[in-house]
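Every protein chain except one is present and positioned as in the full complex.
Chain naming follows the written order as A, B, C and D, and within any one chain the residues start at number 1.
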Amino acid sequence: MSEIFFLTIIGIGIVLCFFRMLKGPTAADRAVALDTVTTVTVAFLVILGYVFKRYVYLDVSLVYAALMFVGSVVIARFLEKGI
Amino acid sequence: MQIVGILITGIGVLFLLLGSYGIVRLPDVYNRLQAGTKCTTFGALFTIIGVGIMEPSWFWKTLIIALFILLTNPISNHALGRASRKSGIPLCDRSVVDKASEFEQYKGKV
Amino acid sequence: MRKIISIVLLSIIAIGIILSIAEIPFGKPKMKVGKYYIDKGVKDTGATNIITSVVVNYRGFDTLGEVTVLFIAAVGVGAVLVTAEKKQKERVTEKASLVLSTGCRFLFPLILLLGAYIFVNGHLTPGGGFQGGAVIASAFLLFYMGCRWKRINKIKAQALESLGGLVFIITGLLGLIIGNYFMMNFLPKGIPNQLFSAGIIPVIYIALGCKVGSELAGVIDNMIEESE
Amino acid sequence: MIIVYLLVLLMLAAAIAASVFKDLLSAVIAACLVSLIAAILFYFLQAPDVAMAEASIGAALVTAVFIVAIKRTKRHEE
Partner (left out) sequence: MADPESTSDNKLRSILYMFLFLYLIWLCLSASLHYQELLAGIFFCLLLTIFLHRQYYSLGLPPLTIKRFVFFIIYLVVLFNEIVRANIDVAYRVIHPKMPIKPGIIVISTKLKQDIAKMILANSITLTPGTFTLDIIEDKFLVHWINVQTEDIEEATRIIGEKFEKYLRVIFE
């Protein structure tokens, strides 16, 4: 029962980040929203794996945690004219 | 064990929500990064470890996910903050001090 | 006017897609082929991840075709953006900060290890050669972002790529020699749910991981370092 | 189940935003979000292999390719 509650709260968090992504005046704001929403998503996927009771599903969130970092770094390096 | 796990996960989820709320409410990029870094890192750590406690055989894998988040999140936030300063986004009007020009002079000396 | 027309067209397409998808019975009793794979998959191939057994074993020849498509794409990018002969122009770029470059050097082996874990465990957990290869290519991309002055050794990358392709084809041909068809599972199947099981599937996944990783890393390298 | 409908709506919003934004970097970020939510939906449909492929390719590599393309051309659309 409590899992549904957690998922709902995290869903509200994702919607809030989305709001910032759509509104954000500059591209940097949107990048910050993207970075936040990925971290929230990793937690979301872990709880969802617990709801499904599948151990092997954790690998997906592991890949997300490692790779979304790379995406953020690429966007940041483009903003500071590093590529 | 179950109750401890649910409690820890609940704290984490609450902080994730607060981090998202901070992203919406705070006035400029740098302040948003403050909320986005601290609250979400802490919230994600607690959520993931809490799930690991609820299901003890998952603990080691959740520990690895938490380790990855703890290592990567500050670095990407640092990169984003530096990028927004380099791309010339100003501070908000409520700011009191800006020592960046002094820092640039120091950079010129080195 | 153009906007209205485009919106009308888009909504017509959307309605068409929705109508056609609504007919498909998701989650209803399985079709014949799918039922065969689900019932006999573990016994036939020894892999507990059924998707893997379909991709590498039952439909292994198609996977060879997909890998060939990726190879041709990589060759095309290399041919268009070739840099070896042209003189490299020194582009002035902002250097990465110390935190980023140190962090990249620290995290690079960890992400490589994660990629290796994903393609070695392809027959037990989700993932496999393509996913692991993408993770490895992302590790190289991260390394470019942090430490710009280092480049991958092109010759070694191409050697690894060719080796991966060769191992794939030779394994398939050995199946043809020992049994009677391409990609026959000639190695012992082992006990399900153990690492050394499922016959040739781990071998092919390791080869695929090396091949896809080095190809994608080569594409990224060509695109970023292309001289102006 | 309501979470799935919510996610589909968010995905639509991100996709429309990606096509409306004049700043192409913002469009790339919105496209990145589309692939992120696609991965969550695949996860809901119990297809972790596809979710992992979507995550590993859509997260870093596609973003990098788009950004290199923007770097070679120009950032703002008229």
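The rule is simple: contacts are C-beta pairs under 8 Å (C-beta built on N, C-alpha and C of every residue); 3 or more make two chains touch, one makes a residue touch a chain.
Predicted, not measured: the structure shown is a model, and the values here were computed from it.
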**Q.** Contacts of the hidden chain among displayed chains
**A.** B, C
Q | Hidden partner chain, residues of chain B it touches | A | 15, 18, 21-22, 25-28, 30-31, 33-35, 37-39, 41-42, 57, 60-61, 63-64, 74-75, 77-78, 81-82, 85, 91-92, 94-100, 102-103, 106-107, 110
**Q.** Footprint left on chain C by the chain that the document does not show
**A.** 97-99, 102-103, 105-106, 108-110, 112-114, 116-117, 120-121, 194-196
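We adopt the following convention: only the chains that are shown with their structure count from here on.
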Q. Can you give the whole-Å distance between the Cα centres of chain B and chain C?
A. 31
Q: For chain B and chain D, let me know how many angstrom lie between their CA-based centres, rounded off.
A: 22
Q.
I'd like to verify one number: the distance from the centre of chain A to the centre of chain B, where each centre is the average of its C-alpha atoms, in whole angstrom.
A. 12
Q: Pull out every residue in chain C that's touching 2 or more other chains.
A: 94, 100, 110, 118, 126-127, 131, 135, 138, 141-142, 224
Q: Enumerate the residues of chain A that touch no fewer than two other chains.
A: 14, 31, 56-57, 59-60, 62-63, 66-67, 69-70, 73-75, 77-81, 83
(Q) For a test of understanding, state which residues of chain A touch chain C in their complex under the given definition. (A) 56-57, 59-60, 62-63, 66-67, 69-70, 73-74, 77, 80-83
Q: Give every residue of chain A touching chain B within the complex, in rising order.
A: 2, 6, 9-10, 12-14, 16-17, 19-20, 26, 28-29, 31-33, 35-36, 39-40, 42-43, 46-47, 49-50, 55, 58, 61-62, 65-66, 69, 72-73, 75-81
**Q.** List of chain C residues in touch with chain D within their complex
**A.** 49, 51, 118, 126-128, 130-131, 134-135, 137-138, 141-142, 216, 220, 223-224
